[in-house]
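Let me give you the structure first, and then I'll get to my questions.
With one protein chain removed, the remaining protein chains of the complex are shown where they sit.
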């Protein structure tokens, strides 16, 4: 089987990561690499890392034209653009996987509150499926429009889902302290991503206002069947890739880490991309972002602090793979009936 | 006035930072640079950064000899060594500022539990004074033995003290998520500080077991007059210097960030080294470690999240200055009746 | 076809990179992962990046035992050990690809001079083949013992070979100023690779004494059929991976960069892993290490400085791939009659 693919927004970090991963996907042909800003340019002139790997030329095509030519369109666009460009005619002709935030929140007013944008196509929200395979696999398989989760949201939800499902914790007590490498901010040039302004420094940003907060709350609400309000604080780490989430929650009853690991092992049984740090003989007790770099894995550890009756869960992903392009491909595999790991078998690259 | 100084453990990162700062302290003469491992070597052969700045030669002297020759001894030694070497005869002759952990915890059993060490001189604990000037200035002035606070503890306590003092928060709800540059781990060589093993990665370590936890609890207990049990999680940031603390607590009543800033302004009125990020017109809302690098400042911001009824406080210090050598000098200034800022007036160096 | 492989020294950076690359090589089965220091341990306990990717267990086997069981042994050992362990009986039973320096220099006295070691098996040197496929493909195909080139040597030789072959330059004028990421120094812990001792700094090392110097001279001598003495200076870059070489030579006659590129295009015609920065319309005029990270490519640019009558050639490789494990696999492919690019098709990963 060959899936014909278009990538819209191909010259951003997420778009080019899709190219990198899809080039080694045996069932994919990239038909269109769409970039408004680099129209007419060779992809390998924009990213010389692709020299001898692809001869793709960036073009500036609209979605309706693409929909007639390909099986699936990946949208890797700034927030707001996907909602403006997408419509029912496109969705009637091909699958769409949106890597932006436009179709993740079911509630339009949540979107407009957190994104400070008017939603341009709210009527599409009802059929959009939140593309987190570990929680939502069944719905993904038959979807036309996939809302690929945010990077922080992916890591946070996967780290906490079994715990929320277990009802062992006080849902109101959840605090997520998250840390990301700089590539999460994208390729546009502003002072905040100037090398000298973030290298050798560490900071929090968007305290209590980050847009992945309602996305995490929505996903955990589905599990617990109750509304959620949690604290989420993102931080910037002076490194290229990787997200690490440290999540705290108060335990409602006494439990050991081993008992909690049992819950995680059961919840994530047979999940190909979840790895638990539950081996007492291992040299490493907790995830580190270097162990997932370049791979689609999500690593998770659990610690119980008996003094404070809290549980501390730590999760790590590569923000551009499991947090974006890799998960989008995982969704594509599900949409087209392929084994979920197709094209995503790479081990992490280290040291890198 | 000239204070004669000895630095024991001079070739560690903290020891050499003491040298750097004391070289520009107008009232100090470094009489002895003590290093067992580099005995006989020029300090500027061990650290060429000191070439043309000092001709100090490392020697291997014992504390009793030093006590007869200097006014104050700084101990910058691995945990356990200060307690083994120090005694009443030394303290009868000179002031001692210990930058390690041996005299910070009042309760010997706490020490032995968290440090996994038998305390070699518990009788000295009673007169040891915890050297955090912003909280403890009066006691410091007349002390003989100063326990210089830990780096994480300094940043955590200063970030939370006014809040704990205010009784606005539920003390049981405090969670401290802390991040440090690698120099906090010292100069000894092990795999964890190998460049390729920590560069371009981020991790948590010593989850729920870090030794600064009881130190923070002890200091906040003094303020609130109640026992404390809080969560403290340290993380390693791929950068040389700096600590950032993100602290969470549940509010007992509604309050605005501005009201909380008022409390901080009042609590830290006239403190020369505390800087509040309370200027609404500023470009930066939160501390970043780069803004304190090389300086003795502690920067603090406060945010109120009305959705979750939590307060999020962020603090930043340079772990080797306010978190170690700078604070030790601040304590020395107090001990000898000098203006507290003497020799500590440097602005942060940026970009660096 | 399935090639049975053993990797000796599997827990060093080069050894584990071989594992990473061979795991996605369709014609390879890793039969033995040999590590003296980690004997009995799961590879994915030593490197959690391999969790769910392999269940290899480190063992401590000798070469003779391995030779009976596998088709090819990769040796990734400290200098001197391969020469001690290898013998004719091993080579009679299987192919050996040595990634260390023991069999690169044809002249034993050169080896003993530059490596400060007595060579333990000089009799094997005669049949050892220098494994730089772009220059030596024919000899590699039939070899039993491959001396895989050094990382700096690979980059330097590939960058200069067409120029030396062209006779356009004064061979005596060649100066190679080389820069490497820290992983080139390996995983052993010493002060020089302590994070704080190399992060945010840049230095030269082993000035005029580096062991890759005679290796480069030997390879260029083969091309020019004259002895060579050139300057080679390595430098340490605060990054994980990558080598960049800046090579200078005096031109014997006037020539344009375009004419020189013609020579390179012709010399490297059909080479799958050589990429020339000769596209005048490209955004990037020169190689950067990020463009080759994780890939087996060697990128090269050429500039002519008419003012000084010099040519400046710049080359870049990933030191662990084309400079070590990737090239070793390229050699293995040649030894076993596979397409040279098998298992080496990955595009570079960026940003990483």
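For this structure, a couple of remarks:
As written, the chain order gives the labels A, B and C, with residue 1 at the start of each chain.
Quick note on the criterion: contacts are C-beta pairs under 8 Å (C-beta built on N, C-alpha and C of every residue); 3 or more make two chains touch, one makes a residue touch a chain.
Quick caveat, the model's predicted, so the values are computed rather than measured.
When you scan C:33, C:86, C:237 or C:344 for touch with the missing chain, the hit is C:237.
Considering the whole complex, the residue from B:159, B:183 or B:308 that touches the absent chain is B:183.
Looking at A:200, A:217 or A:340, the residue that reaches the missing chain in the full complex is A:200.
Taking the whole complex into account, chain C touches the unshown chain at residues 175, 177, 179, 181, 196-197, 199-205, 207-208, 229-231, 233, 235, 237-242, 244, 246, 248, 285-290, 293, 303-305, 307-308, 310, 312, 314, 351-352.
Although one chain is not drawn, its touching partners on chain B can still be listed: residues 13, 16, 19-20, 23-24, 45-54, 183, 200, 240-241, 272, 275, 277, 279, 281-284, 288, 290-295, 297, 299, 345-352. Those residues of chain A that touch the chain absent from the view are 13, 182-183, 187, 189-191, 193-196, 198-200, 238-240.
Keep this in mind: only the chains that are shown with their structure count from here on.
Centroid to centroid, with C-alpha atoms defining each point, chain A and chain C lie 36 Å apart.
Separating the CA-averaged centres of chain B and chain C is a span of 46 Å. Rounded to whole angstrom units, the spacing between the C-alpha centres of chain A and chain B is 38.
Taken residue by residue, chain A touches two or more other chains at 200, 240-241, 288, 290, 293, 351-352, whereas all remaining positions touch fewer.
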